[in-house]
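With one protein chain withheld, the remaining protein chains of the complex are depicted in position.
For reference, chains read A and B in written order, and residue numbers begin at 1 within each chain.
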Amino acid sequence: MTAVNPYNKNLDDRRATFIEYPQAVPLAFAIDPKVCIGCGLCENICLAKAVRYADRIKESALRVGAVILSSGSEGYDPSGLDYFGYGRSPNVVTSEEFERILSASGPYRGHVMRPLDREEPRRIAWIQCVGSRDTNRCGNGYCSSVCCMYAIKEAMIAKEHIHGDLDCTIFNMDIRTFGKDYEKYYLRARDKEGVQFVKARIHTVDPIAETGDLAVRYVDESGAIREEIFSMVVLSVGLQIPRASVALAGQLGIELNKYNFVATDPFLPVTTSRPGIYTCGVFQGPKDIPSSITEASAAACAAGRDLAAARGTETRSIEIPDEIDVSGETPRIGVFVCNCGINIGGIVKVQEVQDYAATLPNVVYTDQNLFTCSQDTQDKIKDKIKAHRLNRVVVAACTPKTHEPMFQETLQACGINKYLFEMANIRNQNSWIHSNDPPAATRKAKDLVRAAVARAGTLHPLEEKKISVIPRALVVGGGVAGMNAALGLANQGFEAVLVEKEEKLGGLANRLTHTIEGADVGAYVDDLIRKVNDHPKIQVQTQSLIVGFTGFKGNFSTEVLVGPGMYERKIAHGAVVLATGAREYQPKEYGYGEDPRVVTQLELGARLAEKGAGDLNEVVMIQCVGSRNEENPNCSRICCQSAIKNALHIKAENPDANVYVLYRDIRTYGLLEDYYTEARAKGVLFFRYSPERPPEVVAGEAGVAVTFEDPILGRRLQVSADLLALSAGMVAEDTEELGSIMKLARNAEGYFMEAHVKLRPVEMATEGVFVCGTAHSPKLLSETIAQAYAAASRATTFLSQSEMTLSAVVAQVDADKCASCLVCVRSCPYGVPRINAEGVSEIDPALCHGCGICAGECPAKAIELNWYEDDQLLCKVEALLEGVL
Amino acid sequence: MIVADKKPIEEIIETTRNFKRLLILGCNECVTVCEAGGKKEVGILASALRMNALNQGREVKIDEITLERQCDHEYLEEIRNVVDQYDGILSIACGVGVQFTAEKYQATPVLPGVNTKFMGATEKRGLWVERCQGCGQCILATTGGICPVSRCAKRLFNGPCGGSGNGKCEISKEVDCAWQLIIDRMKALGTLEDYEKLSPIKDWSTDRAGGPRKVVREDVQL
Partner (left out) sequence: MRLNYPTNVKIIRVPCTGKVDTIHILRAFEKGADGVCVIGCMEGDCHYNSGNFRARKRVEQASHLLEQIGIGGERVKMFNLSSGEGPRFAQYAVEMTERVTALGPNPIKLARKRAAA
């Protein structure tokens, strides 16, 4: 039975029994009850007896100590917006549909075609802000934060997939590429790949019946009406909270804000209104993947605090028997061939493969099973290992990605080293893909088994070293990020040593007064400092400098010079959290430093707190000072909301004051958009300027004369300002020395480089080192707090092990062969090999990542990678090509 | 160290084409460091030459041995017992190694597998630059540590010639004028007044112009 496939956005079909998508977890089939006709055939056919046809929804009760809500969002449905043509022409798609069209596992297998006639598009238009920043046709006044970036990404990838020319135009009000390095991606799209960006709100999209194209009509900046023809139009739909989540919140008694996102306090970004229930991800507010992943860890930290007292009380540990020493023995290989139901057995002649395996060198036992991965087969294998004194095991079945760890556990349970195991993939790499040629599949299965047996013969036991873990973290930096990270760790029972180079704690937050929501930063920071100083598990060292760093994950030793006396202290710790922060850029432009009436936003904020705005009549603000330029190509993320915060403060105290904001894009993302709307409503004037023609500033007696262009009037205007506030961006703290002492990767702008931009946003490449706050990239106070919690959470996961098992797949140098040539030292992406006291290269197994690059580069062939030694790979080559020549 | 570069494989194929039993002899010192003649390269060359022979229908035996060095008798002794199994040796050590091996095993042709270039340093991975030509009488103390013998195209000893422009030598825009470098360096060291001191005419008899050289150290010979 087939049905329209909602995962591929209804662009293709799927069966009633289906796996939702290739990366689904668990990767198992489900039955769609809406399409199922009730024949029950699936249950009878299943050889593993895995179908429970009469299964019904069951309710169960769980007793838990904390709850985390991460129910996410749904894409806005633009069916109601008739003027975009969605629903009238299949060539008008939402961004979600376009993602599936681009996907190699989507309905068109990665060929970019338009739905109507399956033709390759020549020109594609993206329309931004569909279902976001729109209180007119839908209630979503907020910015969805992700659509600008994903539209650019879709344009770039579409251009890659279509080998001919593809014109891409993104129609927008502002381009909001405010994340770390996102601005550089925008510039690459615009300047290198030729993606066009047009500032316009689209009025109408009309399908053209004869060609299937779409006519897009809009008004450009000069006021002229333009019409352009596109092959496809993509509506960049925003994120909104589904009704089911709203209902869930109601049941749980959680307060939501007016847009149905969870209501949170800026200083407690993952805490809901109900104690013990936390939230993260888009349910907390629109955000991208790195921020979602960060918040997830933050929520874990917050929940972890509640659960700290009960840690370990419900976990089970497994007993592993002592390992038998097989190092002197000749290999005795057991080969277990799997039928995998009919997956292998239906194509490959499994009995033939088993018989063949018995003829191979060193094979002393063979067997076949219906499902080798089942629990009873594991018990059977254990019996056979013991009965036949097997010291190597080959399983010919599926991909090692599914069950290799489980089979390795089976070996360990018999006292056999887990590295004496090899799999031959005769399913994913054989029966599944050669179903049209069974005899060839059987021959290939024999080849693959022969190769696996050859390799098994070369395997020898490898030791997984265990290292102890010191349950203490070093937090570098005593600002809001550092203090929250220290508390996050300490509240879960771990010690934290907080090292701060200044005399006071607080960092950049000491210069802030209020958040844009009106929360009192000063009071928060004072309270935070008090908590940190009072906590029995936190040691604070101010006026301290890090001068030395050695060790490896779980076992670091840092030398610190403490206090004005500079006395030396060595701290032993298991993990590091970097929270070195950032500073406000000191402008060189617009007369800053020459005239006292030219100030930065931080200075303006302090001035408003002290003197108010009563004496200010004309205030001009210039955005993007020190950001988005050649020296610093990035966006500093916080300046738009900072300017609007101060503008609203001025207007609140002095409604008659004129406030002019000169901007390039207004980046009030997420729930900050409402403040931009409020500012406009209160009469703050916004003028866009282009970086080629920036405002001109001349300080005079009467005032600071600011001359700028109004793009709508097409004329130059001049304001004589009482105060010119420059939205100076963020600059990373100088961490060059720290970076070289601790071998920390930093990007071109001096921010620390995380291990993976999206999936590991608070971890550094070196294991045991974490990063948070503005040391990572510019961010708001609430985002800093969330990231600090996240770093604490990742660090506690790390420190909570009493001992760590290192992988045995590490590289080793044969000192006798080493020519001390330094090639390995230079090639390792992690800087692990070093020349030791004996003058030869040495690789610390605790630091090695196991990639094998050094082994491949070594000109003296002095390095081997455990489990992937040269002869262990070459024997497979020779076995696979046996008999060819 | 001595810097060498791989010979084009076509050349090696040509010079070894008549050998039926070939030994490829590598060296674990300089040529390993400049990635031209270590154990890895021995393996790659051996495999390529074997395939070349098979492709032409020829039967050849090609073996691989890498010695610690080929410029010391003791290491070369290690192959004494197997040398007569081969009708040719392809040494991928520097020119010194090729010759020393040839002198030791006079009955076996020893062919070079690399082109020895110069004495130089690793400026960065994959870039080696010449620094010394072994003139035999080092005057680096008077030139701020920069050698006009190896780095000046005319080997001038008393300042640049008229062809020096914008810090570059007239032979190529990519070659620095050694004397510009020397002047800059002496300025940085604060020894510029020594620049005016004339260097006497060099005794080139210590250079290769004086014939093949040797170093004798009676204090370590008994």
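Basically, a contact is a pair of C-beta atoms (placed from the backbone, for glycine too) under 8 Å apart; a residue touches a chain by one contact, two chains touch by 3 or more.
Note that the structure is predicted; figures quoted are calculated from it, not measured.
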item	value
Sole contact to the chain not displayed, among A:Val216, A:Ala298, A:Leu448 or A:Val719	A:Leu448
Contact with the hidden chain (one of A:Val809, A:Ala846 or A:Ala862)	A:Val809
Sole contact to the chain not displayed, among A:Thr315, A:Asn436 or A:Ser802	A:Asn436
Per the touch definition above, residue among A:Asn425, A:Thr515, A:Ser793 or A:Ser841 touching the missing chain	A:Asn425
Touching residues on chain B - with respect to the absent chain	8-10, 13, 40, 43-44, 47-52, 54-57
Touch residues of chain A, complete complex, unshown partner	22-23, 104-105, 109-110, 400, 425, 429, 432-437, 440-441, 443-444, 447-448, 451, 809, 827, 829, 849-853, 855-857, 865, 868, 870, 873-874, 876-878, 880-881, 884-885
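In this section, only the chains that are shown with their structure count from here on.
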item	value
Separation of mean Cα positions, chain B and chain A [Å, integer]	50
Residues of chain A that touch chain B when the two form their complex	817, 819-823, 826-827, 858-861
Chain B - residues contacting chain A, complex	28-29, 32-33, 35, 38-41, 43, 66, 122, 125
